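Mind having a look at this structure? Questions to follow.
Just one protein chain is left out here, and the rest sit where they should.
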Amino acid sequence: MSFLEYMLQQTINALSIGSLYALMAIGLAMVFGILRLINFAHGDMMMVASYSALALLLAGLPYWVVVPIVVLITAFAGILMERFAYRPIRGAPDVAMLLTSFAVTIILENSVVMMIGARSRPFPVPEFLRAVYHYGNVTVASVNVVAIIATAILLVLLTLFVTRTDIGISMRAAADDMTAAQLMGIPINRVIAAAFAIGSGLAAVAGLLWTAKVGKVDPYMGFFPVLKAFVAAVIGGFGTIPGAVLGGFVLGSLEISLQGLLPGQWSSYRDALVFGILIVVLLVRPNGILGARAREEI
Amino acid sequence: MDGIGTRPETKAPDWRRVAAIATPLLLLSLLPLYATFGASAYEQRVIIVLGIDIMLVLSLNLFNGFTGVFSLGHVGFMALGAYGSAILSMPVAHKAINLPELPAWLAGVELGFLPSILTAGLLAAVVAVVIGLPVLRLSGHYVAVATLSFLVIVRVVLINATPFTRGSRTFFGTPAYTSVWWVYAWVLITIYIAWRILRSPYGRAMLAQREDRVAALAVGVNVLRTRMLPFVLSAFLTAVAGALWGHYILSFSPNAFYFTETFAIITMLVVGGMGSISGSVVGTVLIVLLTETLRELERGFDLGFVQVPPLYGLSQILMAVAFISVLIFRREGLLGNTEINFMRLFSKRERTADKNE
Partner (left out) sequence: MKTKALMLGTVLALGALGTLASAQAAETIKIGGAFNLTGELSSLDVPAANGAKLALKEINAAGGVNGKKVELIMRDGKTDPATVANITTQLIESDKVLAIIGFTDSDSALAAGPLCQRAGIPFITAGATSPKLPAQVGNMMFLAPFGDNVQAAVGAEFAVKNFGKSAYLLWDKGTEYTTLLADYFKKRFAELGGTLVLEDTYQFGDKDFSAQIAKVKSLPKQPDFYYISAMPDDIGTTVKQFREAGITGPIVGGDGYDTPLLVQVAGAAADNTYFTTHALMDADNGSPAVKKFMAAYKAEFGHEVENAFAALGYDTMRLIVDAVRRAGSNDGKAIAKAIEATQGFPGVAGELNYSASAHVPRKGVTMIAVKGGKFTLGAEMVPEKVPAP
């Protein structure tokens, strides 16, 4: 494989994993922007989506029908999560909310363990997502192409949403200044519910793509992606959607390059390096690349 | 403020003070006493684990509760304690079989129980200084996130430092040194340290900066320095607790030092009340008893008239629900900032509501 082909291959790998991180990170960013809540249970939205899809596919529904249904189910799950776990503690200190999101994660994951079982289950990935295209020595898995295209389309739609629709604009207002937004008469509960719904819907798409790559589902599958999505969101600019997207691709590229650059022995320290970089970012530019310069936080 | 203003009769007679201090200590020592004389094997285990958990929660409280800053990475120090002490104390012959790739300077070392745990604790303290210098300047969720990153970094290192830790494979062969008396001796030490820190001028500075950072800064309290000592101390104690645990359970892997354990300790801390020493003890006892009972029930049981199937995961769910409930309904935990007032038992003449600071 020539150097050019190698670089092309790695770029595609980075873009595709970056897309998944971006999709996940947006959901985190939207909720953080408005509520200052770091929602670790976001990863379980991926899991809910994948298990719902599995159930529907096993029931015989075609994939094209399953995808929108699953997105709706997951969005609804996000709304429920907000209503019962987060609304009662709204206004609590940031750390209390973060810990609550851990508790929600545990409840969701163990509910699946209890009711369905802890074992991985194979996921019937549809043909069009299994196809692999070869161009010379470069391999492009269709699932990666779909990931990149889907992310692009969703981003466009999302941007239109937050700039053109009432709810979208209200969301940005609430993220900017919650009190002022409320004073302006914005229905804050509805806006927050919408943020959770959209974030969870995006997580559903990310979840389906992720499952297509991996081929199976298990109750803890969302844990690691949400951790990565979180790093992505923070690095890119926590609380902003463009920041989350940028962070996703930055993280994807960082991971792939570290994997390639680090000599064999050390490549597995990649994750430690990523989190080390996160700490540095928190120290130097806590609001991320795109975030505003932070005021001295007291 | 102490000593200022009119306050009727503050100093109770000497024997009353002694009794007030001795009572909780006596109550606490009931546990190891029972474990040694009369408890079943199962109860012995629960008592040992209870003691280690109390120590973990208290060490965390020492930092979180009193400074108001949340560290989510403390279990990383626990890991350093467990692995460190295990490696140092393992007989040289066993090290050759179990950890063949250990570097020469470590392979020949074999320390006793106390030197091992103290050394491991010191290692954790040093790491705490290194981590603390950058991270303790942050606040709110930034520091929570930064310490969470520390937890992940420790995990990655544990998984990859195979010559020392066997990576994610089972670490076995730890000498079985932990006994219930060792554990409760350390619990007492931890309680003492927490108590002294809280009552010292240093402790007052800690609480001041927790209540109102701006005012504290205005008065000249150095925020970083006030946070550093409790951080390092709590790291040391957490590592010792981890070492005690390692020498008790004998086999473990990096999995034991990650989110599950972190959340368990935090639940005990929050339920008991951050900023209260007796709260930590009470919260831990409650949660540990609850968990043990639930875990037994999880396996499914036969009530004679109905067969309840295994419901794995139920204990975790109920713990998480309990946690959220506390946050919603009684955010300060069971005891909040106050301590169980043993003085009340002995003071006949009660007038003013004795408010602790």
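Letters are used for the chains, namely A and B, taken in the order the chains are written, and counting of residues starts over at 1 for each.
Just so we're on the same page, a residue touches a chain if its C-beta (ideal position, glycine included) is under 8 Å from a C-beta of that chain, and two chains touch if they have at least 3 such contacts.
Note that this is a predicted model, so its numbers are computed, not measured.
Asks: So one chain is hidden, and I want to know which residue out of A:Ser120, A:Thr159 or A:Gln182 touches that hidden chain in the complete assembly.
Replies: A:Ser120
Asks: Return the single residue from B:Ala256, B:Met274 or B:Met319 that touches the missing chain.
Replies: Checking each option in B:Ala256, B:Met274 or B:Met319, the one touching the absent chain turns out to be B:Ala256.
Asks: Hey, which subunit A residues sit against the chain that's not shown?
Replies: Those residues of subunit A that touch the unshown chain are 1, 6, 9-10, 13, 17, 113, 117-120, 122-123, 130, 132, 134, 137, 139, 141, 210, 213-216, 256, 259-260, 264, 267-268.
Asks: Please identify, in ascending order, the residues of subunit B that touch the omitted chain?
Replies: With respect to the unshown chain, the touching residues of subunit B are 40-42, 45, 97-98, 159, 162, 167-173, 176, 249-253, 255-256, 286, 289-290, 292-294, 296-297, 299, 301-303, 312, 330, 334.
We adopt the following convention: only the chains that are shown with their structure count from here on.
Asks: Find the geometric centre of each of subunit A and subunit B from their Cα atoms only, then give the gap between the two centres in Å, rounded to an integer.
Replies: The computed centroid separation for subunit A versus subunit B comes out at 33 Å.
Asks: Touching residues of subunit A toward subunit B in the complex: what are they?
Replies: Interface residues on the subunit A side: 36, 38, 85, 88-89, 92-96, 98-100, 102-104, 106-107, 109-114, 118, 223, 227, 230, 234, 268-269, 271-272, 275-276, 278-279, 282-283, 286, 297-298.
Asks: Inside the complex, what are the residues of subunit B that reach subunit A?
Replies: Touching subunit A from subunit B are residues 70, 134-135, 137-142, 144-146, 149-150, 152-153, 156-157, 159-160, 213-214, 217, 259, 263, 266, 270, 311-314, 316-317, 319-321, 323-324, 327-328, 331.
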